[in-house]
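Right, I'll just put the structure down here and ask away after.
With one protein chain removed, the remaining protein chains of the complex are shown where they sit.
Labels for the chains are A, B and C, by order of writing; each one numbers its residues from 1.
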Amino acid sequence: MEASKQLLLDLYGQMLLIRRFEEHVRKMARSGALAGFPHAYVGEEAVAVGVCAHLDENDAVFSTHRGHGHALAMGCEPRRLLAELLGKASGYCGGRGGSMHVSAVEKGFMGCNGIVAANMPLAVGAGLSARLNQDGTVAVSFFGDGASNHGAFHESLNLASKLMLPVLFVCENNQYATHTSFESVTANTDVASRAAAYAMPGVAIDGNDVEAVWQAAGEAVGRARDGEGPTLLECRTYRTVGHHEHGPVYGEYRTKEEVDAWRERCPIEQLRGRLLGEDPELTAQFARLEQEVAEVVAEAAEFAEHSPYPKPSVREEQAYA
Amino acid sequence: MEASKQLLLDLYGQMLLIRRFEEHVRKMARSGALAGFPHAYVGEEAVAVGVCAHLDENDAVFSTHRGHGHALAMGCEPRRLLAELLGKASGYCGGRGGSMHVSAVEKGFMGCNGIVAANMPLAVGAGLSARLNQDGTVAVSFFGDGASNHGAFHESLNLASKLMLPVLFVCENNQYATHTSFESVTANTDVASRAAAYAMPGVAIDGNDVEAVWQAAGEAVGRARDGEGPTLLECRTYRTVGHHEHGPVYGEYRTKEEVDAWRERCPIEQLRGRLLGEDPELTAQFARLEQEVAEVVAEAAEFAEHSPYPKPSVREEQAYA
Amino acid sequence: MPSQTSQQELTTKGYTEAMRDALGEEMRRDPSVVVFGEGIGPRGGNWGETTGLYDEFGPERVIDTPISELGFTGMGIGAAMRGLRPVVNLMFVDFFGEAMSQIMNQAAKWHYVSGGQVSVPVVFWAVMGSGNYAGAHHSGCLYPLFMHIAGLKVVTPATPADGKGLLKSAIRDDNPVVFLAHRMLWDFQGPVPDGELLTPLGEARVVRSGTDVTVVAIAQMVHEAARAAKALAEEGISVELIDPRTLVPLDVETILASVHKTGRLVIVDEAYARCSAAAEISALVAQEGFKWLRAPIRRLETLPIPHPVAAPLEEAMLPNAAKVVQAVHDVMQAG
Partner (left out) sequence: MPSQTSQQELTTKGYTEAMRDALGEEMRRDPSVVVFGEGIGPRGGNWGETTGLYDEFGPERVIDTPISELGFTGMGIGAAMRGLRPVVNLMFVDFFGEAMSQIMNQAAKWHYVSGGQVSVPVVFWAVMGSGNYAGAHHSGCLYPLFMHIAGLKVVTPATPADGKGLLKSAIRDDNPVVFLAHRMLWDFQGPVPDGELLTPLGEARVVRSGTDVTVVAIAQMVHEAARAAKALAEEGISVELIDPRTLVPLDVETILASVHKTGRLVIVDEAYARCSAAAEISALVAQEGFKWLRAPIRRLETLPIPHPVAAPLEEAMLPNAAKVVQAVHDVMQAG
C-alpha cells in the first residue's frame, strides 16, 4: 500500500495543524494564560495522523494525557478544542474536561485521559460493542511506553485477543515517562515483541515516518474491520518538548544532543523534504498551507479567548444522566 | 542435578502428608465440620514439595487460596495448620486466618491469600528486602493459571526482572480457574513463553513429576541466590478434586475421563511406582510411611478438634501493631 | 412493597432467583444488555445468579472472562460509553479493589466531565457481607467507598422483590450503579410480584411503621432489625423500621419524616463504622433533623477489624438483633 501524493499532502497539513496548535498552547501555558499542565504532542504528530487517517467519526479513539494531536487528527475543530483547554463554555465539554479530559464524541474522539493506561480497557469495551453490533467500527487505544508497564496493558491485550475484537493498541514509544527513561524501568523494551504473549500481531515502526505509520495502521485497521482481531502497533518516536510546559525540555534526564538529533528527524520536516525532493513546485503550496494553518490557529485562539466561562450555576447539571 | 533416592523418599513422604491432610480437610468440609470453602491441593503436591525442598524458614513463600500444600511443604505443623483452618485459638493465627489466610512466619510461610494474584507483588517486595539486606534469601510466589491473566502478573514480573530480584514465580497451571478452562479465556496459554515479555527465563515442566520440579526449581533458586534474578516456572498439573469442597469434581466443566486420566498420572503414585520399580524392597517402607502419615493426621485432627475457639474478648487485639 | 406492584400477583421466590429473573427479563427486552464476569457462562455464576442465561443468549452476550477485574470492568465501561448496557459481575465486592481505578476514575466521571456527551449505563454487581466465616478477603460490605465517589449509584436489596425490582431499574439507569447483594440472603425466600417490576432507585421502604424510635437498617441488617423490632413491640416499644434500599440516591425525606415523628434514631449498618452509610445518615439527620431529636443518634456497626474466620470472633464483631434491642433501649432511656 503506497500513499498518493495528495494523501501525503493531506497528512502533512494535519501534522502541521497539530504542531502549530500545540505551539500556541505551549505559549499560553508558559505565559499563564492557560492554567494547568498541558502535555504537548510536538514531535509525535505522525502517529496520530497516520493512524487516524483510517478512521472516521463512527470509530472510537481513546486518547491519553497527551491527546490534542489525536483530537485534531480525528477532525475536532481547533476552536472548540482550544476553548475546552481554557475551560470555556464553548469547549467540547463545556469547560469541564480541559486538556486531560476533553472528548468530542461526535468526532469519534472518546476522550483524553488523566489516568495512564486506563483507556486500554475502555477501547476493549468499544471493540466489544462493535463486534456485538456488527457495525464495522474499530476502537483505538493510544498509549505511551510508560503505560505499557501497567497491568491494564496485560489484561486488555489478552481480552481483546481472546475475544478477537476490532481494537488497535497504538504504543507511542517516545522513550520516556515524564523524566524516567523507558529503558531504566523496563525489562523488555521491545514493546512490539510483547504481542507474542497475547498471540497477537505486534509491529514496530518508525513513528516519525507518517507513511510507515499510515501503512501499518491501514493493515491493522483492515484486519480489525474484517473480524481478524486486534494488533499491537509500536510507533517509535520522541517528544521534542518537555513532558509538560512547566518542566525542562532537556537537562536532568536527557541531553540537548539527544533532543536535537530527534528534532532533525521531525516528522513534518522529513515529509516536506521528501515531497519537495519529488516535486520542487510544491514550495508555493507549502507556503499557502502554512498560512492557512496559521489562520485557523489564530481564529481558534480568538474564539477561545473571547468565549465566556461556564456560569457557576451550571456546576451541578449532568451530575447524573 | 539428580535427586538421591533418600531425597526422593523424603519428597514422597511430604507429598503423602499433603494428600492425607487434604483428604481429611475435604471430609470435614463436606460434613460441615469445617466451615467455609477450603480449596484442596490434591493432584498438585509435586509442585509445592519440589519447589519448597530448596527453601528454609528464612525464605519467604507467598501462597494462594489453595495453599495447605505450600504450608506443609514449608514445614508447618499439621496440627497448628488444621487448628487454624477450624478457626481455633491454637492455630497459627489464633483462628483469624483460616484456610485462605493462614500464615506461619516462623516457617517462612508468609501466608495463603484470598485475592488471586495479589501475592505476586508481595513476593517482589520480599525479594527487594532480600536484595537490600543481602541476606541470601529468596521469595516465592505460587499462583494459578487463572492468576497469570491478572495485571499483577505483568507488573510483578517486569519489576522483579528489571530490579534483578531473587524471586521465583511458580505458576501452577492446573488448566482451570474455578470452572473456567484456561484455554477459553487466554490468548496465549503457554505461560512459560510469556517470560520473554519480561526478559526473564521461563521454564515449562511436568508439574506431576516431583523430580522435574525439584530440578527446575533448584536451578531457579540457585540463580536467585546468586543474584542472577527471577525465573518463571510453569508447572503443568491438574487438580483431581473440585475447585472447593462444595462444587463438583467433574461434570459441567470437565469430563470424568479427563479427571481419571490425570488421576492415572498422580504424582505420588508415579513416584512410588518408579521407586518400587528400582527397589521392590521399599514396599515395607512405604507401608510404614503410610502408617506414620496417618498417625500425624489423626493426631492433628484430635488436637485441632479439641482446641478451644478464641474468646470473643480478644477480637480487637492486634487491630493495630 | 415496591410501589408499582399493588395490582400484581405474588409468587414466592428466592433472592438469587429473583435477580436472575430480572437479568433474564432485561436481556430479553433489550439486546444491548450483556453480562460478563468470571464463571458466569456455562457455570451460571458463583451462586447460580446467571444460570440458564448462557444457554439462552449465547457467548456473545454472556461472556466468561479471565481473572482480569480491572480489564473487564473497564471493558464494561467502554462498552457502556458505546451504547451497550453491561452488567459486570465482580463476584465479591472485595474484588472491586482490583478494578477501583476504572470504577472511580472512569465510570463515575465521564458523563459529567464530557458535559453530558456520553453516559455510562453499567451495573457493577457483586455479593457482599459477612456472617459466613469466610475471612478477611470475602466478607466486606464496602458500599461506603462507592457512596463517597461522586457519580455512582449504590443499591443494596434486602428482599427477593427488591433484588428483582431494583436490578431491573439499575440496568435501565443511565448511570453506573454498584449493586450489592448480601451473601446471607442467598436462599432467602419472599414474595415477588409477577411480571414487570421496576422499583425506583431512591425510594426507601418502610418495613414497619412505628412511633417511638426510627431504626434505619441496610441489607441483611434489615432482617436483624426486624427481629429486634418484633421483640421490642412485645415490650411495648414501637419501632419504625426503614430500609433505604438505595444508598445513592438516598431517600432522606423518608428518614427525616420518621425522625420527625419518633425523635430517636438508631442506624444498623454492617459496614465498618468510620465514614459509613450510618455516619452519612447520622450527619444528614444531625444537620436537617436536629430540632426533632430527643436522644443521641446511635450507630451500630461492625467493629473496625479485618474479618476473622473464627466463629466467635466474627459473631462478636457484627451487629445483630440483640444488639439492636439494646441500642433501642439506650436511646429510649436517653430522652
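What we mean here is this: contacts are C-beta pairs under 8 Å (C-beta built on N, C-alpha and C of every residue); 3 or more make two chains touch, one makes a residue touch a chain.
Note that the coordinates shown come from a computational prediction; the quantities given were computed from them, not determined experimentally.
Here is the thing to keep in mind: the chain we left out touches A, B, C in the whole complex. Within the set B:14, B:63, B:99 or B:156, the residue that contacts the chain not displayed is B:156. Of B:3, B:40, B:118 or B:266, it is B:118 that touches the chain left out of the display. Among B:139, B:185, B:224 or B:293, only B:139 touches the chain that is left out of the view.
When you scan B:255, B:291 or B:318 for touch with the missing chain, the hit is B:318.
Touch with the hidden chain on the side of subunit A covers residues 35-37, 87-89, 94-101, 113-117, 146-147, 149-151, 177-180, 184-186, 252-253, 309-312, 314-316, 319. Interface residues of subunit B with the unshown chain, by the touch rule above, are 60, 62, 92-97, 101, 103-106, 110-111, 113-115, 118, 120-133, 139, 151-152, 154-156, 158-159, 162-163, 317-321.
Of the residues in subunit C, those that touch the hidden partner chain are 94-98, 100-105, 108-109, 112-113, 135-137, 142, 144-145, 147-151, 248, 271-280, 282-283, 285-288, 290-291, 293, 295-299, 303-306, 308, 334.
Assume only the chains that are shown with their structure count from here on.
Taken pairwise by the contact criterion, the protein chains are fully connected, each one touching every other.
Chain centres here are means of the Cα atoms, and by that rule the chain farthest away from subunit A is B. Taking the mean of each chain's C-alpha atoms, the chain whose centre lies closest to the overall C-alpha mean is C. Centre to centre, using the average C-alpha position, subunit A and subunit B are separated by 46 Å. Chain centres here are Cα means. That of subunit B falls 36 Å from that of subunit C.
Touching two or more other chains at once are residues 65-66, 68, 70-71 of subunit C. Across the assembly, subunit A contributes residues 151-152, 154-155, 158, 162 that each touch 2 or more other chains.
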